[in-house]
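The complex appears here without one of its protein chains, the remainder shown in place.
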Amino acid sequence: MYGAAMGLALAAGAIAPAQAQGSKTLVYCSEGSPENFNPQINTTGTTFDATQPVYNRLAEFERGTTNVIPGLAERWEVSDEGKTYTFFLRKGVKWHSSREFKPTRDFNADDVLFSFSRMWKKDHPYHNVSGGEYDYFNDMGMADLLESIDRVDDYTVRFKLKRPEAPFIANMAMMFASILSAEYADFQMKKGTPEKLDQEPIGTGPFTFVNYQKDAQIRYRANDQYFRGREKLDNLVFSITSDASVAYQKLKAGECHVMPYPNPADLASMRTDPNINLMSQEGLNVGYLAFNVTKKPFDDKRVRKALNMAIDKKAIIEAVYQGAGVAAHNPIPPTIWSYNKETKAYPYDPDQAKKLLAEAGLANGFETDLWAMPVKRPYNPNAQRIAELVQADLAKLGIKANIVSYEWGEYRKRAQQGEHMMAQLGWTGDNGDPDNFLNVLLGCDAARAGGSNIAKWCNQPFNDLVTKARQSSDKAERTKLYEQAQAIFVEEAPWFAIAHSVSFKPVRKEVVDFKISPFGRHEFHGVDLKR
Amino acid sequence: MSATDDIEMMASPAKAAPPSPLRTFWWSFAENKGAVAGLLVIVVIAILAIFADWIAPHSPTEQFRDFRLLPPFWADGGTLRFPLGTDDIGRDILSRLIHGARLSMAIGLIVVTLALGMGIVLGLVAGFYRGWIDVAIMRLMDMMLALPSLLLAIVVVAILGPGLSNAMFAVSIVVLPHYARLTRAAVISELGKDYVVASRVSGAGTLRLMFSTILPNCMAPLIVQATLGFSTAILDAAALGFLGLGAQPPTPEWGTMLASAREFVTRAWWVVTFPGIAILVTVLAFNLMGDGLRDALDPKLKR
Partner (left out) sequence: MFKFIISRAALVIPTFLGITFLSFFLIRLVPGDPIEVRVGERGITPERLAMLREQLGLDQPLWVQFASYVGDILSGNFGTSLVTKNPVLLEFLELFPATVELSVCAILFAVILGLPAGVMAASRRGSFWDHTVMGVSLGGYSMPIFWWALLLILLFSVSLGWTPVSGRLSVMYYVEPVTGFMLIDTLLSDEPGAFRSAVHHLVLPSVVLGTIPLAVIARMTRSSMLEVLGEDYIRTARAKGLSAGRIVGLHALRNAMIPVVTVIGLQVGTLLGGAILTETIFSWPGIGKWLIESINRRDYPVLQGGVLLVATLVIVVNLIVDLLYGILNPRIRHGR
C-alpha cells in the first residue's frame, strides 16, 4: 500500500497544504530539540526559547530590550541598603491546564517559594528530580547570595540578601528564575512522576504547551486567560530543523515564518528575497584573543599594545564574520548601557607595532602559542580560520605563533587554568548588566587559576571601579564608573578584542512586530501574522 | 609502466605455448568492456594523482580573494583561468579536485592495505586453529558487523579525534570483518585439500603452511574484495568528511569539500556538483573493475 501511495504522490507532485482553518499559526524553524521544558535545570538557548512561551518571571525583560519591567510581581521595593527586596505579586493570574491537570487556584506566593526553594534547598523534595543541576542559579552566585526567602502573605514575598547586589533584579528576570506551579508539582509528586513537571510544563505564560515530538516539533496554543491579554496568534509551532540551509529553504517555501541562525552564505540572497525581511542586531557578546599577562612577554604592556596594532582586524571581520560582526575594542558590546564611546581602537599599524616590540627588547620577535576553539560559537564563527589569519599577521613581525586546539571542554578548562600564552574565547551576556562582562571576564577574583578571566589580568584600579559599581544601585553613578573601567582596559590592553557578532534573523514579510532579543532568545509573544 | 604497455604485452597472443594463467585471466577480463573502461579511468585518476603538482593549474590552497565563487568557464562570468570555477574563498575547484584524487587514491590504498593485512591475519588464525580462538575472533567480527558501519566509524573518529589519518583508520576497522570472514572461509575450504595435507605431512611449519601454502590459493576472492573495498573506503571516508569528521579543511578531500560547500548549495551549484561527480566516477570505476575481476577470477560465474 505504501508503495502504491508513493507512486501516486510522485505522479501528483504538489505540496503546500492549504492553510488549515482560519486560525493564525506562526511556525518557527528552531535549530534543535530542547533538553526538556524547565528553564531552571538547563543552560541552552534552545531550551530557553522553548520554555519562554510558557513561563513568566517576577521581573521580566521588555521584549527586544535589556530593560527590566514588572512580570508576575506588579512592583518591588528595595530596602535595608539594598539587602532586602520585597515583591508584590500580581493577583488573578491563572495557571494553564492540561489534559491531566486542572489548577484549583491562581498564582500566589507559594509558587514563588516552591520555584526558588527547589533550586536553593538541597533537602527540598524536588531538588534532586531530573538530575538536580541548577547551573544558572549556581553560576549567578544565588546560592551564596540569598539569606532567606519569606512569604509575607499570599501576594507578598521577601528576599533577603547577604550583601547588596545591584544586578539582582536583572537576575530575577533571567530564564532560570521562571515561576513554576507548586500545585502542579504536588500533583505530579503524588502521582509518582515528579519528572513530568519538567517534561510537560504548566505555566502562566502567553502560550499553553500542547505537545512535543522529539526532533520534530513543539506546539503551543494561545492562553486565553493570559494576564497581559490573549495573544494575537492562535497557535505557535516550533518546527525543529537543525540544518540552517534546509531551514532557509523552508522559509522560502513558506513552511516556516522565522528562522534563528542563517548561514552567512545565504545572507546575500535573503536580502534580495521579496518575501523575507532580514532583521539584524548586534549581539550581546564579545569574541576576543586574551594575552596571558602572567607569562612573558605578555606581562609587558608594550607587547600587548604592539600585538593589538599588528593584527588586521578588518580582514578577520570580512573573511570570517562575512559581515555578521562589528569590530570590537571595548570589552562590552555597544548595545549595553555604559558602553564608553570615547575610547579609541588601536589602528592597524605594523610599523608602530614593530617599534613598540623593539622598545620592549623583542625586535626579533618571539615564539608563542595561539589557541583556537574547536567549535563554532555565537561570538566566533570560525576560531581556526581567525588563528590562521592572526598567525600570518604576526609572522610579519617575526613572531612565530603555533596554533593549538583541544576538545572543547578541555580547551575551556586549560584556558581558565592559564596554560596558554594567547587564547581565543568569548562571552555572551546573560542579563545585559555591564558587571556580567567586566567583573566576570576581567575582575581580579576571576583571575585566579580556574577563573573565567583568562588573561589572568588583575588590575587594582580597574577592579576597584568595577567592585564599587557593583555595590551601587544608582545607574548614573555606575555608568560613570564602568566608563572609566573601560578606558583602563583599552590602555592596558589585556585582550585583542575581536568582534561583537551581529545576529541575523530572516523573517517572512507577513510576520508583524517580531523583535530580536538582545539576549539571543527568540520570543513570539506580541507577534502577529498578516493575512 | 603505463597501462597501454600492459595491455599490448598481455594481449599479444602467444603462438605456440599454451596460454599462461595470467594470460587466460587477461582474456576473460578484457572481454568485459565495463571492466576495461573502469581500469582506464582508474589509470587516468592515478596519473592525475601522481602528477597533481604539474597537472593542476593552481595550488589547491591558494586563495584568489578577488575571484570568489566564480562559475565554471562555460557559464556566464566563468573564465578559463578557473575551468571548473572557484569556491567561497577563491580557490580553484579543478586544482582541488586533482589534488583530492591523490587523497582518495591514498585513502583507498591505505584503508584496503590495513584492512586486508589485519583481516588476513585474523582470518588465517581463525581458520587454521579453529577452536576457541576461532570463536573469539569470529564473534568479535559479528559484533562489529552488527553495528551500523558508519556509526562505528564515527565513534572511532570521536575517540581518536577528527582528521584524515584517523578517519582512514576508522574505515579500515569497519571493513575489516569482511576480509577476516572471507579469508577464514577460504582457508577452511583449502585445509582439507590434498596439497595441504601433503605439505603438512612433509613437515612444513605452521607459518609456512599458513602464508606460503594456503594463502596464495585463497587470494582470488580477496583480490576481488580488495578492489571493491577501494570503492567502499573512498565512499566511507567521504561520508566521514561530509560529517566534518574526516580530513580537516583546507585539505582538498572530496567529502570535506562537499561538506564545506554545502551552505552554498543554492548559490553556486558547481561547488557541490563537481566533488560529488569525482567521488561517483572514481567509485564507479573501482566497482566496474572489481566486477570484471570477479568474473575473470571466479570460474563458477564465468559463462
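Each chain carries a letter (A and B) given by its place in the written order, and its residues are counted from 1.
Here is the rule we use: a residue touches a chain if its C-beta (ideal position, glycine included) is under 8 Å from a C-beta of that chain, and two chains touch if they have at least 3 such contacts.
In this text the structure is predicted, and so the values were computed from the model without any measurement.
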Selected residue (touches chain absent from view) among A:I69, A:A216 or A:A392: A:A216
Among A:D110, A:E133 or A:E419, which residue is in touch with the absent chain? A:E133
Contact partner of the left-out chain, one of B:A30, B:I55, B:L69 or B:L150: B:L150
With respect to the chain omitted from the figure, which of A:Q40, A:T241 or A:N263 is a touching residue? A:T241
Need a quick check: the contact residues on chain B for the chain that isn't drawn. 34, 135, 139-140, 142-143, 145-151, 154-156, 158-159, 161, 231, 235, 238-239, 242-243, 255, 258, 262, 265-266, 269, 272-273, 275-276, 279-280, 283-284, 286-288, 291, 301, 303
Missing-chain contacts mapped onto chain A: 2-3, 5-6, 8-10, 12-15, 17-20, 25, 27, 33, 35-36, 41, 43, 128, 130-133, 135, 138-139, 195, 198-199, 211, 213-217, 219, 237, 239-243, 246, 249-250, 253, 255-256, 377, 407-410, 412-413, 416, 425-427, 450-452
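Assume only the chains that are shown with their structure count from here on.
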Measuring from the mean C-alpha position of chain A to the mean C-alpha position of chain B, what distance in angstrom results? 47
In the complex with chain A, residue positions of chain B that touch it: 88-89, 161, 262-267
Which of the residues in chain A come into contact with chain B in the complex? 244-245, 248-249, 263-266, 268-269, 319, 407
